[in-house]
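This report refers to the structure that appears directly beneath it.
With one protein chain held back, the other chains of the complex are shown just where they sit.
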Amino acid sequence: MQPTSDVARDLASIECRLNGRRLQAVVPVHRTLLDFLRNDLGLTGAKRACDVQVCGACTVLVDGMPVSACTYLALEVHGKTVETCEGLARDGRLHPIQQAFVDAGALQCGFCTPGMVMITRALLNDHPRPSVEVIKAYLHGNLCRCTGYKKILEAVETAARACAAEDRAAAT
Amino acid sequence: MAEATHPLPEYAVLGARIPRIDAAAFVTGQARFATDLSVPGMLHCQLRYSEQAPARITGIDVSAARQLPGVEAVLTAADVPGMPRTGMGFVARSLFARETARTVADVVAAVAAIDEATARRAVELIDVTYEDLPGAFSLDDARRQDAPLVHPETASLPVVPWLQRWTVRDQGNVVTHFRVRKGDTAAARPRAAVVVQDRFRTQRMEHFSMEPHGAVVNYDAATDRVTLWSSTGKPFRTITQLAELLQLPTNRVTAVYVPAGGDFGGKGEVTIEPYCALLSKKTGRPVKGVYSREEEFFAATCKTPFDIDMALGAERDGALVFIDAGLWLDTGAYNSMSAMVSVYASVLVEGPYNVSNVSVDARCVFTHNVMSGSFRGFGSPQVAFARESLIDEAAKALSLDPVEIRLRNGWRPGAVTCTGQVLSPDRHSVTVCETIRAAAEASGWEARRADARTPSGTDGRKRRGIGIATAHHGLGGPAVAGVDTATAFVKANPDGTVTVISAAADVGQGIDTALSQIVAEALGLPRAAIAIGIKSTDAVPEDYGASASRTMYSVGNAVRAGALDLRQKLVGVAARMLEADPQDVDCAQGKLFVRGAPGRALAIAEVVHHAMRGEGEQPIGVGRHRGRAVPMNAEARGELQTFEYSTQVAEVEVDLDTGDVRVLRLVNAQEIGRAVNPLIVEGQMEGGMVMGLGFALLEEVVCRDGQVLNPYAFDYRIPRAEDAPELVTVMLQHRDPIGPYGAKGVGEICMDPTAAAIANAVADAIGTRVTSLPITPEKVLRALRERRAP
Partner (left out) sequence: MLQPFRLHDPATVADASNLLADLGEEARAYAGGTELLLAMKQGLLHYRHLVNIKPLGLSGIRFDEETRRLRIGATTTHRAVEHSAVVAARAPMLASMERHLANVRVRAVGTVGGNLCFAEPHSDVATVLLLHEATATLGSARGRRVVGIAELLRDAYTTCLHPDELLLDIEVPELPPNAGAAYQKAAFLERPSVGVGVALLPAADGSTVAEARVAVGCLGPVPVRVGEAERALAGAPLRGRAFERALDAALDAVGRACEPVDDLYGSAGYKRQLGVALMRRAAVAARDHAAPARGGGISATD
């Protein structure tokens, strides 16, 4: 029998791009991405609300795909790109998704908002021109207790149009 | 959105549909909630609860926990001499269980450690031994003669002053009895052409604020002061309770306001703050504590479950003859806010209807369940569900249209409520019938009702139904206990800007934005010139907090009065500077000027500078709201500040095979007085309707033998985006005579009739009625089965 090759770790070195910047860190392997962001990096945009991947308040994007940071190991971002809602605004200007949420009145207590913004980002990555059904399918896993969702749906639709317009402008 | 037809003056800022002034902080993740905060040297608190209850605690061994590296302090009852208790009704809740654990939320020990994980491990190392005690876990069990007493010392249990007149001491676990009597229901009963009655049940519902309860608390030994950043929506209530528990004067406990991630009536009582404070005192370090979602379900309060026995009689023409109701409230083991809920719900049983004979007996019952309390609606959604169900049954028996019977009975000016309050238009808008008509119109009631109940779905196995319900909400809950009051300061700064010093707590309702619009309006300034001052309980006047739909009405009124007072002061200074009669000086567009003489104008900055440096006094407006309410006396005679009304129409589709209920459309015609910011008002209305949908169809905290069985988001279903139906909001704006610019509260009434409307729509669809909430698919199928089996 071949000897077992094994790399056993208590700590993991990670190198990633976080909100456009290179980041190097060493984390315990059991550190969740949410704890890493909130406690180690002070990025408290992603929230701990349900802690069981149901509510979406901790939604961040890893390589463009949405994950629940509450139940995702920080070490998994090694070699990947991470986006949180703190990284969307550029040069003091809100991202069109953020602007759409502001304008539509799509937030009340604001605790679910960072997750809502990020799931919208993920949605528009996957479906630049989403139907209402697709929007609702993406929002299925993001809970809001305040708004009744109507203005959130409006914000997502507006954001989709704004992002599409921005893409067209960038293409010409 | 439909606009009201009522003529309204044009305002530059007031009534403007502008985004929230603080929105950018939330969408960028920069807003810092209490649970986001950390301070240097901070420790983390975790609580150990009694896992058995009721039980006698025979031993608590914390030695292993104390020895765990990283643990800085472990506290139990032994460390807190005297053991103060707290409570907003009964003062029955101790910080630590000493000999008896009444519920699984009773705290046995509190740990402070260098991080959350260490604190959690320490909590698990605490060894507690118990002897089981018999429990009473349901209203029926707890009411029995031989039921185990939740508090054997009931007879001597302290009660807050206002509740003493309704406290009973000799009926076991039944500890309060509030009576409403108007007319004589027994004598009236035979006069009714039809009498309908039933038993209704409403469930324990979790607020499910997205932000859990949490706080960072620092005790400073040098000054003997406590500072806290808490998720509370009622900072003054929090510091009052905390000061009591810590045996400190309130001016040594300071809550710094931070945004609260939702409240909904669930963030009024102290939760983890006192433990953090005691641990901070013990360790000399700041301590942070945040509830897990699981703790949210059992350690914080939830909506008080009701059993409601109600009978209602009507004459042949639909006129209501009497309503007779018995309300039984499961308060859990520590009746705190539930007692006030029972009073308030009783007063609202009659609905916004002329009913000459009303009899309500509301009783709070101690059980060994986790503590229930207040929830958005404060008892109104529960009693509206029962009453509006029965009104529909009466209409059916009399072959009347549900809209017609409600219009037939709706309050007109001059109506007298069951507490003896005369509804005069110079005190409050009496516009419930307008909401009924508007809801019927906006929903296309007649046409849609004719269409309803036709089979739908691809295989014809679905049925549609439409239902209507009306409710009212009496503004300013504190009126039950006393007069509501608010004070605000509006300060002109040397650079011409204005800072508002108000105690309004923003729990997501956007009150700061609305208040800045009120001040801008009163002073004729652009909204951007107004800032809301950073708040703490030291820096702002005492306030009852974000509750009882009162903030816009009461604090808003104080802020408006303060702004007008400032305006008068500025005009006075300007008049002296311009050597004009103050009567001729106006304030608009950031300037003070003599009317008709545009050349004689001053910038506000110049006026403030002169006031301070020339006359020696900074212009600061002081505004007050004095509630016109009359506190409820022992005979339940009293007055609330004003009333709000909403009529809602629900359209549903019921799957006859699976029992699924899908709400297709909700129409809410609501009397809001005046929309200071329609975008915000609409948001409240929409959010309330969907929360009402959760109450109607989805949500229930399941308790068995005192344990909460579903304290996780995957086992407790709040409405999701796909559950939200088409939402139609109609804002009726018949200005309230007292509220600021005619505005009043909007945040509770919007969910008061929702569940009732949905229940009526379901009954319309399936031809039989589900009388307990939530109306789950299982209950629908059972009702269908029972209807078929004669």
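Here the chain labels run A and B in written order, and each chain numbers its own residues starting at 1.
Convention: a contact is a pair of C-beta atoms (placed from the backbone, for glycine too) under 8 Å apart; a residue touches a chain by one contact, two chains touch by 3 or more.
Keep in mind the model is a prediction, meaning the values are calculated, not measured.
**Q** Out of A:N19, A:Q53 or A:T81, point to the residue that touches the absent chain in the complete complex.
**A** Answering carefully, the residue with contact to the hidden chain is A:Q53.
**Q** May I ask which residue of A:A49, A:L73, A:I97 or A:L153 touches the chain that does not appear here?
**A** Reading the full complex, the residue touching the unseen chain is A:L73.
**Q** Who touches the missing chain here, B:D495, B:D657 or B:E786?
**A** Considering all chains, including the one not shown, the answer is B:D657.
**Q** Tell me where the left-out chain touches chain A, residue by residue.
**A** 1-2, 4-10, 12, 28-32, 51-54, 56, 59, 65-68, 71-73, 75, 119, 122, 137-138, 140-142
**Q** Hey, which chain B residues sit against the chain that's not shown?
**A** So the residues of chain B touching the missing chain come out as 116-117, 120-121, 459, 657-660, 698, 702, 709-710, 713-717, 776-778, 781-782.
Assume only the chains that are shown with their structure count from here on.
**Q** Once you find the CA centre of chain A and the CA centre of chain B, what distance in Å lies between them?
**A** Distance between chain centres: 32 Å.
**Q** Show which residues of chain A lie in contact with chain B when the two form their complex.
**A** Where chain A meets chain B, its residues are 38-39, 42-52, 54-55, 57, 84-86, 88-89, 94, 97-99, 101-103, 105, 107-114, 117, 135-137, 139-140, 142-153.
**Q** Residue numbers of chain B touching chain A in their complex, please.
**A** Spelled out, the residues of chain B in touch with chain A are 19-20, 23-33, 35-36, 38, 207-212, 259-264, 290, 292-293, 507-510, 679-680, 682-684, 686-691, 712-714, 718-722, 724, 727.
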